[in-house]
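The complex appears here without one of its protein chains, the remainder shown in place.
Chain lettering (A and B) follows the sequence in which the chains are written, and residue indices restart at 1 in each chain.
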Amino acid sequence: MSYYDIDSILTDAQKLPCTFELEVPGLGILEGNPGDNIKAGTRIDLPLWLGEMLSIGARLGTSRLVTLDIPSALSERVMNALKADPRTVDLRALAPHFYSLSERVLELFEEEEMVDVLINTFKKRASEIADHAHNPMGALGDGVEFLRGLDETERQLFRVAHDSAKETRIWAGEAKKR
Amino acid sequence: MDIDDILASVDRNDVSSPESAVLDHQLLTRFWVAERGVSELLPWPEALMNRMMGRVRKQIETIEDLAASSSDPASNNSNNNPNINLKLSILQTDLSRTQYLLRCILRQRLSKLTKHSMHYLLRVSAASSSQHPDSQINTDQQQPEDSIPDLTNVLDPSPLSAQELAFLRAHQTLLAGHFGASFLSSFPAQLRRLDDNAGGVSMVQGPDGREMVFVRCLVERVAVVVPPGDGVEVETMGTEMRMGDVWVVRWEGVRGAWERGEVEIL
């Protein structure tokens, strides 16, 4: 988590399914019922920063207020789709900050297999990004759909690859400045 | 030290020799590439910069003298030397190239310093003074400027130059004053600091030593290291690079080798 980094702040706001273990007086506002109590067993999607804070007891081994669950963006179904073909999954639709969210989730859950699936996904999609970024005509055909489905980390990767390819072409006299 | 080392160090002390000018030019160029390629501020090469600035001053005098003599009709120099304009243009091009290196190094450093200003101010003050200022005591009078550490006892501004430290302190004081005047003064006093740690997120951000750098191995072999951390108390060794190899590695894995001149940043 980086204090001044907007992507980091936006990741912090992504939702995580949380289940309350205890009844909490007056916290009904989280469910849209201000003034009411929250009952034990209630399941609500809370932003990462809040869920993480409320679940802290769980990690300290004392009684916990909420238990966290893996968000739907990283569900088993998504992992299977990524294993089948990482390139056809629209990550942006799952979560705009898909990889930053994964990073945070992986700090909370020990999911070794998820790490492997995500690393493979990132690599496969990175090669595809490089191919599109080096195309001086920009994205064409199938590429448009793939590029639309990039998460924020991947978009930045596309931008940096595209910009450096362009800078080099400008230097070589193959492209005009701006 | 073997015999080659001793022979190689013979010319070490004569800074005015042409060989020393060649070497300093190469050192400056290599430092420029490194400063541009690494996320953290590199230690200010005081002696090298002083020698370079001395040479630049001398070269400017030479150029001015030459230009004066070429435009002086009495000296009749232009007839004696038809190449004077060519010489002038070569000397000026060479001067501009060196000035570009110096200017680019300084601007890159200022950009790193202002990006992580609190980090460097705290680092310099922590290295120099054992006691911290008691700015926390009077909390209801707290102003953003109080976050700036006391730098009066700093003897060694490293990795900054003394001028850079003065700049950074003035910069951060202005910035803190501006923050205070524009919005922080309307916050509760305890929320006005710029070095807060509340919520487990530090406001003080530094460069990331784990970012990647491209390096060339210049000696027989260099091991990429893993600095102590995550409970491991000692530095451990990783991949080994061989002479002439180019690698992409973590900066913190080769920082020591770079300081020893065993790798160069590309």
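FYI, contacts are C-beta pairs under 8 Å (C-beta built on N, C-alpha and C of every residue); 3 or more make two chains touch, one makes a residue touch a chain.
FYI, contacts and distances are computed from a predicted model.
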Protein name (UniProt record) of the chain left out of view, among "Ubiquitin-related modifier 1", "DNA replication complex GINS protein PSF2", "Exosome complex component RRP41" or "UBC core domain-containing protein": "DNA replication complex GINS protein PSF2"
Which displayed chains the unshown chain touches: A, B
Touching the absent chain when the full complex is considered, from A:33, A:75 or A:164: A:164
Option touching the unshown chain, where B:95, B:151, B:175 or B:201 are the choices: B:95
For chain A, the residues touching the chain missing from this view: 99-100, 102-103, 106-107, 110, 112, 115, 118-119, 122-123, 126-127, 130-131, 133-134, 153, 156-157, 160-161, 163-165, 167-168, 170-173
Contacts of chain B with the absent chain, listed as residue ranges: 4-5, 8-9, 12-13, 15, 18, 20-27, 29-30, 33, 36-39, 45, 47-48, 51-52, 55-56, 59, 62, 83, 86-87, 89-91, 93-95, 97-98, 100, 104, 107-108, 110-111, 114, 210-212, 214, 216, 218-220, 224-226, 229-234, 236-239, 241-250, 253, 260-262, 264, 266
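In this text, only the chains that are shown with their structure count from here on.
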Chain centre separation (chain A, chain B; CA means) in Å: 36
Chain A - residues contacting chain B, complex: 1-4
Touching residues on chain B, where the partner in the complex is chain A: 200-203, 205
